[in-house]
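Here the structure is laid out as structure tokens; the discussion comes afterwards.
With one protein chain held back, the other chains of the complex are shown just where they sit.
Think of it as A and B in the order they're written, each chain with its own count starting at 1.
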Amino acid sequence: MIEFHLDPHSGVATYLQIVQQVKEALRLGTIDVGDQLPTVREVVADLAINPNTVAKAYRDLERDGLVVARQGRGTFVASTLAPASLRHHDALRAELERWLAAADSAGLDEESIRALISATLRETRARRVA
Amino acid sequence: MTPSPLDARGLGKRFRRDWGLRDCTLTIPQGAIVGLAGPNAAGKSTLLALATGLLAPTEGSIEVLGKDPLREPSVLAEVGYVAQGAPLYRSFSVAETIEFARRTNARWNDEIVSHFLTRIASETKVGSLSAGDRARLALALALGKRPQLVLLDEPFAGLDPLAGREFLQLLMDGVAETSATVVIASHVIADIERVCDHIVLLTEGGIRLEGNVEDLLESHRILMGPRRPLGSIRGVHTVVRERHSGRQLTLLVLAAGPIVDPSWTVDRVGLEELLLAYMAPERLPTPEPPERLPLRWHG
Partner (left out) sequence: MAWVTWRQHRAQVVAVFGLLALVAAAAFATHLPIRAAYHRNTLSECLPPTARSGCDIIVRHFENQFDSWVAIVRGLAVLPALVGLFVGAPLLARELEHGTHRFAWTQGVTRRRWLLSKTALLAAVTLVAAALLSAVVTWWRGPFDTLEGRMAPNGFDIEGVVVPAYALFALAVGVLAGLLFRRTVAAMTATLVVFASTRLIVLNFLRPHFMSPLHRSVVGTDSARPTADWLLSDTLVDAGGRQITAGREDLAVLHAQQAGIDPHNYLVSLGWKRVISYQPAGRFWTFQLIEAGIFAALAVAVVLAAIWLVRRTPT
């Protein structure tokens, strides 16, 4: 069963974080078709967030066809991500490994790498929204 | 049409000479989790006390679930209220307190309360509970009557961060189960930022800002740029707050549209920062129409 975590200061909306974590779990194979997602109650009792947020995330996932809500029984994984995205995965991963090697030889430690990635991610997102 | 959970019209309350609340008009959307924010003595407790009939309005009216709490106090069976300090009978044991709530409410569900009891012995005297446990007990009782509306007055006061988190967990669990509308009054925004989808900001007895959190965050922006005299900025409706330090000028603005001005860096604003800006003690003039930007004082 997937367990969510929330980063309230990441600048990313809560419901989006949930959507992303579900998609990530699908990608990594942590959850598979037929697995049940935590109920809204379970999620909010754990994370202390608004139930509407979780409901919205699950609705988004359902709209994308990734999960399906069964009345009275819960929300279940309906399909994995399209293989196409997994293909991009490999290419991007290779590029990332090259970049990491470059950052490493430039003298960046793990902390600096993470900070650089978070800051850049935040700025690009902000610029996209503004 | 179902009545709004809380509906105030021109509501005002005077204590001797001072108005604790004045000219308050507010409608809370059903199913929302509303943060009632504002500094101390802004009128938050007064508003909640008026909503539960503990105070009588000096002017205007208030209705909860379509009923006046003073004229039709039976509506309070549908309202879960935890007053500031979570008042309970200190000499009662936990079990007796639950029995009290069970016997004074026609509709009662033991589930939330028994869940709460897993860590506390039911014979413990309420007076010897920690602040966090007492707050959670009061909340469990408020939720146990299956209310349609939950009103919490400064529930985090005196709670350490863990207790505060546990309180929120219990609250959100209860809300997920009952789809209740919630109003949480707190002068610490960080405590409620996590869960609120609607905000009402009170300052000095009046509503300063109100709306859906997403909409508010979407319509406000932080602009940073070199210090210069302000003309009108395309896309900016009002400047809410202006700050300068050295050569940098920082504005918090209400946007009228997309802001595409290369001389400004545009950034989103967090909820706490937004509310603090509106709470600033200086009186802010009414917004000008979008074309002209009025001169502002320094924040």
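Note that contacts are C-beta pairs under 8 Å (C-beta built on N, C-alpha and C of every residue); 3 or more make two chains touch, one makes a residue touch a chain.
This is a predicted model, so every value here is computed, not measured.
One chain is not depicted; across the entire complex it touches B. Which of B:34, B:47, B:83 or B:236 touches the hidden chain is settled by the complete complex: it is B:83.
When the whole complex is considered, the residue among B:103, B:119 or B:247 that touches the unshown chain is B:103.
Note on the undisplayed chain: of the listed residues B:8, B:21, B:36 or B:55, the one touching it is B:55. Within the entire complex, the positions of chain B that touch the omitted partner chain are 49, 52-56, 70, 73-74, 76-77, 79, 81, 83, 85, 87-89, 92, 96, 99-101, 103-107, 138, 145.
One rule holds for everything that comes next: only the chains that are shown with their structure count from here on.
Centres computed as Cα averages put chain A at a distance of 30 Å from chain B. Looking at the complex, you find that chain B touches chain A at residues 31, 33, 165, 168-173, 175-177, 193-197, 214, 221, 258-259, 266-268. Listed in rising order, the residues of chain A touching chain B in the complex are 8, 11, 13, 40-41, 44-53, 126, 129-130.
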